[in-house]
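Let me begin by handing over the structure; questions about it come next.
Then we have subunit A:
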Amino acid sequence: MSPEPGSINLTDRIRGGVDPMVPRIYNVERIRRNNHDTFTMELNPADGGNPEPFSAGQFNMLYIFGVGEIPVSISGDPVQDGPLMHTIREVGTVTRAMARLKPGDSIGVRGPFGSHWPVELAVGTDVVIVAGGIGLAPLRPVIYQVTGNRSRYGRMVLLYGARAPKEILYQRQLKAWGGSFDMDVHVTVDRGERGWNGEIGVVTGLIRRAPLDRSGAIALICGPEIMMRFSAQELLRRGMDKDRIYVSMERNMKCGVGLCGHCQYGAKIICKDGPVYRYDDIESLLGRREV
Partner candidate 1 sequence: MKAKIAEKKTTMSRTIRADYLARVEGEGAMYIRLKGDEVREVKLKIFEPPRFFEGFLRGRSYLEAPDMTARICGICPVAYQMSSVHAMEQIAGVTVDGPIRDLRRLLYCGEWIESHALHIFMLHLPDFLGYESAIHMAPDFKAEVEMALTLKKYGNELMALVGGREIHPINVRVGGFYKAPARDEVRGFRDKLIWGMEASRKAVALVAGLEFPDFEQDYEFVAMRHPDEYPLTEGRLVSSRGLDIDLSEFENEFEEQQVEHSNALHCVHRERGNYFVGPLARYALNYDRLSPAARELAVKGGLDPVVRNPFKSIIVRAVEMFWAYEEALRIVDSYEPPEKPFVETPPRRGTGFGCSEAPRGICWHRYSIDDDGLIIDAKIVPPTSQNQRTIESDLREYVKGRTSLSDDKLQWQCEQAVRNYDPCISCATHFLKLTVDRG
Partner candidate 2 sequence: MFILEPDGFEKILDSLREKGYRITGPKLRDGAIVLDTIDSAASLPRGVRDHQGPGRYRLEETGDDSWFSYTLGSDSWKKLFFHPIKPLFKTTRDGGLLQIEPEPPREGLKALIGVRPCELQALAIQDKVLAEGEFVDRHYVASRKGTFIVAVNCTVPGGTCFCVSMGTGPVADRGYDISLTELGSNGATRFVARAGSPHGEELLAAASSGKAGESDLQLEAELLEAAAGNMGRSLDVEGLAAALAESGDHPRWEEVAERCQACTNCTMACPTCYCHTVEDSTDLTGSVADRTRVWDSCFTADHSYLHGGSVRETRGARYRQWLTHKLSSWHDQFGGSGCTGCGRCITWCPVGIDITEEAQAVRGTARG
């Protein structure tokens, strides 16, 4: 006979006594436009403390006063101290309201939540990063981490597809990475423009030609669902192992901590098991409609 069967016997499992549903207030330090519809916000806690530590690939729930709350990946450096960074594309109500924030305004932040890119697996091997559009943002922390400790990793290849040349994110950084960090950077665009002498076409085309030879390499993919599926298939065709490919998934999220039920993806709960998955874990779901 247990002491109180009707009741539940729980110590408050609430991390550090903080309710996971109540945001911490951060102030906007700076907002930088990346392109016509994308910007990067730098945030610091209003209480003067440090931003929460995070791992590459994790996300925060960002709350904007009275408008709503959305999941956004962290796009800054996970190793170096510095402000919390998010790169956001304006698509709807909350993201547009965020674009109107000014330095000094505050927003609510919950997190970091979710799984991360397995950067530890890349120690001593090659890393292939395949990104589409805003999908480069969640992968930037990986690049920071690798370039921050370049000798620990093998060759690094970044294959990046954007819709148009002016939509290419982090342009200066891309140049710098390609130039000085012993990193292969290949960028393609869906539609060329005058002055663009780079690649035109989808990112899978880059994969086909990427300097990929060492087995044991890991691939990290982030972008629209269909782009991730085709990229993974292309990588498999090039002889990569299923269990060395990772993708980051996206579904509606209201809580970010596995309680609200919104981000289910088959049996997965993306905010908890994901957003980063090993490809073979979700392969069977990726091609299905309306999952």
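The candidates came about this way: all candidates are chains of the complex that A comes from, given by their letters.
Note that in this section a residue touches a chain if its C-beta (ideal position, glycine included) is under 8 Å from a C-beta of that chain, and two chains touch if they have at least 3 such contacts; residues count from 1.
Being a predicted model, the structure only gives us computed values, none of them experimental.
> Mark the candidate that touches any copy of subunit A in this complex, from 1 or 2.
2
> Please give the residue numbers of subunit A that touch candidate 2 in the complex, ascending.
Residues of subunit A touching candidate 2: 1-8, 10, 12-15, 19-23, 25, 27, 46, 63, 65-69, 91-92, 101-102, 104-108, 250-252, 254-255, 257-262, 264, 266-267, 269, 272, 288-291.
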